[in-house]
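In this view, the complex is presented without one of its protein chains, the others remaining in place.
Chain IDs A, B and C follow the sequence of writing; residue 1 opens each chain.
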Amino acid sequence: MLFQLAAAAAPKTFWVKGQMVPFIFLMVVLAFVYFFISRAKAGMPVPPIRKINGLEAIDEAVGRATEMGRPVHTTSGLGYVSTPSTFAFWAILAHVAKLCAKYDTRLINTNNDYQVLTVNEEIIKQSYLEAGRPDAFNADDVRYLSGWQFTYTAACLGIFQREKIAANIMIGHFMAEAMLLAEGAHNAGAVQIAGTLSTFQLPWFITACDYTLIGEEIFAAGAYVSREPVLVGSVIGQDMVRILVFVLIFVGTILQNVQAKNVLADFLRR
Amino acid sequence: MLTPIQAWVATLVTLGVLSYLYKENPVFRLLEHVMLGLSTAHILVMSWHGTGKMILMKYILEDQKLLYIIPVVGGLLIYTRFFPKIAWIARIPMSYWVGYGIGYSFAYDPRPMLGQIIDSFIKFQGKTPGVTVNNILFFIFLTCSIAYFFFTIKRENPLMNVAATIGRYAIMAALGAGFGGTVISRAATFYGRAFFLLKTFPNTVFR
Amino acid sequence: MNIFEKLQKIDARIIYLVVFAAIAVPMLRPIGLPVSVSAETRQAFEYIEKLPPNSVVWLGGDYDMSSAPELTPTGQAIARQLFKSGHKVILYSMWETGAMLNNAWLSAIAKEFNKEYGVDWVDLGWKPMAATVLRNMTQGIVAAASDSDIMGRPLSTMPLIQAVPQLTRPYVELVVDLTTGRPGDADYLSTVSPDADKEKGVPMVVVCTGISGPGKMPYIRSGQYKGLVVGMSGAAEYESLVGRLGDGTAGMDSQAAVHALIIVVIILGNVGYVLSKKK
Partner (left out) sequence: MRKELPLLLTFVTALTVVVFRMTQWGWDTKFLQTFSLAFTTTGVAAMFVGAINIFRIHLGHIRRRKEGWIFSVVALACLVFYTLLGWRTTNQGVTYKWIFDAIWTPINSTIFSLLIFYVASAAYRAFRIRTKEATVLLLCGITVMLTRVALGKMIWSEIPNAGNWLLRVPASAAFRAIDLGGYIGMFAVSLRLLLGLERSHLGGLGGSMH
């Protein structure tokens, strides 16, 4: 049956139209990233990463919360379990949870999605275990606040005020609630570090938060705070891809200006 | 359209939420918890009537499409996390969800990304000198903003330093423009509520 | 504390109160400020004007109550433009809480133009897992929508749906998506537009909230979106193009007041900041 289907499809192209070049491109991106991850893991020399503003602030913010004896709040916003910016949050959550475990500071994690909740709980539990404080993990502080954007926001606003959070770390996929959470946490007296890919929400974070990670910096953040070779290698691989994109744009623009038909654009469009 | 009683209730809860602007208070706290209950319930109701019932009653029980039992059981495995001894089994549905997300990202994202790259190949020559200047500026701002995100090239490199600085200013200008351009929609949502309080409510109740 | 320091420390609650007044007062006493049309709005309007006669246009209503003040007026203006030129409309709502809302305004306009349901327009309503269903519509509308419209009536008997088996070209000429977030235009872009299917993908015009406007500019530049109408001001512009003023135009006075107010508070804060630093 499968063979028949395949045979019938054979005269057509192998790829869905317009998917071949994207696939090749994806493979090139992944190859770059994989190459540098392997290098970094094997301990071979890799270029250093520049400082990212706002990341030391995570440690400072947790430290401040510890001194004040007030909790730290983290959230990945509205992202689903299948959203890449949620993946970025997880790397940072692991770091923050370990810090909180070490300093014995209360960590509150709120969630808008029950699938993300399950993963977050797992990560926090594991981080407390690795920090040698499994007893300090409190499952009641990993909270599901309904899957509705503004119900979630209202519940967060209430928690910020009542629990008097001292630090608010928001990394992930945010939408309209971004500003409500940021200003709400500010009113509760929290230091804030925020980051998102969403270009709609970055302006609000820049305005209301103390430190903002812009776009891809959230993916580099995990590497920077943890210094784990895999993550560092990955960030360098990403940078190589960025250089590739940069070169592509440069070459493409030159071709566009000297050629009547841009061969590069035609190839990429295939 | 709301009935007069509904309009009264809606007005009271609207004012109750707005009271948070003064300070956190028991009325807001009550509404917050009411919403938590209702919203969670609403998800359960929609999940059941929207999809769950169709899959269980129609696909599995009526049409005997027994293959659907696999994802049902797969999803149910998540509840093993409440039993420490077999909690690891919950990682099976989790890893499936994550894999699905990765697959979609790989399959659907490269093409729009390439679209953005191709569109960045700009012919500088425009119909008017103004357009030409804008095209060149766009190219400079784009490449410099990309350069701003280079994590490995040192900023001590003078060319890199200039590019990253221009990039940083372009990003700041973009975020400022993003702020200014969006105040309007934030105001519009409250305009909607004010319209309800000042026009819809009196028209419904004191007709 | 001197006056400069005071200017930097106005209680937020006073600002809140003034914001409320800035919106409420012009609403009750409109001024009627002029409107100027942006290039993106005009592009959207002209693309729709130039559609071949008797086209089928897919209207995506992906928002709810909260964004209604911004998006519904544009939706209404576009629907009027479409019906007036004799085009047909299929409405699909990916936000469960907005489906009835969209149905209400579109059916009112259809009545205004004496359009027949099932022949001139159809409302598919909302479906569970709306974005996945949208993906499936490109392969067959009736199957993907479980053969039922918003009120549960069978789609397969409706002439309009019989003529439009799937959400692709040449059956559908244009997608107009009224979008406020996710699910929304991103789903159309990745699954319905020419980006997803080079040959049969349907071009799209996007109507978005003011918040997401700047972020969508790159897509206008690249031609992935054929037009973009942004927020309440876009609605007012579109209403002026269609030549029938409505709610969008009315709201712009309040908008002007709020914008002026925010600029004033920014300046107040900075005057205090600069002067207190000088001292």
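Throughout what follows, a contact is a pair of C-beta atoms (placed from the backbone, for glycine too) under 8 Å apart; a residue touches a chain by one contact, two chains touch by 3 or more.
All values derive from a computational prediction rather than experimental measurement.
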Which displayed chains the unshown chain touches: A, B, C
Residue among C:Thr97, C:Ser148 or C:Gln166 that touches the chain left out of view: C:Thr97
Touching the absent chain when the full complex is considered, from B:Ser47, B:Thr132 or B:Thr152: B:Ser47
Contact residue for the chain not shown (choose from A:Leu117, A:Val191 or A:Leu264): A:Leu117
Hidden partner interface residues of chain C, rising order: 10, 12, 15-16, 19, 23, 33-36, 38-39, 65-66, 97, 128-129, 132, 135-136, 139, 210, 213-215, 217-218, 221, 231, 233, 252, 255-256, 258-263, 265-266, 268-270, 273-274
Contact footprint on chain B, counting only the chain that is left out: 2, 5-7, 9-11, 13-14, 17-18, 20-21, 29-49, 51-52, 55, 68, 70-76, 78-79, 82, 88, 91-110, 112-113, 116-117, 120, 134, 137-139, 141-142, 145-146, 148-149, 167-181, 183-184, 186-187, 189-190, 192-193, 196
Residues belonging to chain A that touch the chain removed from view: 5-6, 9, 12-17, 19, 22-23, 26, 29-30, 33-34, 37, 41, 81, 84-85, 87-88, 90-91, 93-94, 114-115, 117-119, 122-123, 125-126, 129-130, 139-140, 142-144, 146-148, 150-151, 153-154, 162, 176, 179-180, 182-184, 186, 197, 199, 202-204, 206-208, 214-216, 218-220, 228, 230-231, 234-235, 237-238, 241-242, 245
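In this text, only the chains that are shown with their structure count from here on.
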Innermost chain, taking as reference the mean of every protein Cα atom displayed: B
Among all chain pairs, the one with the most C-beta contacts: A-B
Separation of mean Cα positions, chain C and chain A [Å, integer]: 29
Residue numbers of chain A (touch at least two other chains): 18, 150, 199-200
Residues of chain B whose C-beta touches two or more other chains: 111, 118, 174, 178, 182, 186
Residues of chain C that touch chain B when the two form their complex: 13, 16, 19-20, 23-24, 27-28, 65-70, 96, 127-129, 189-191, 195-196, 209-215, 218, 221-224, 230-233, 251, 254-255, 258-259, 262
Of chain A, residues touching chain C in the complex: 17-18, 150, 175-176, 187, 198-200
Residues on chain C engaged by chain A in the complex (per definition of touch): 12, 66, 181-182, 197-199, 211-212, 214-215
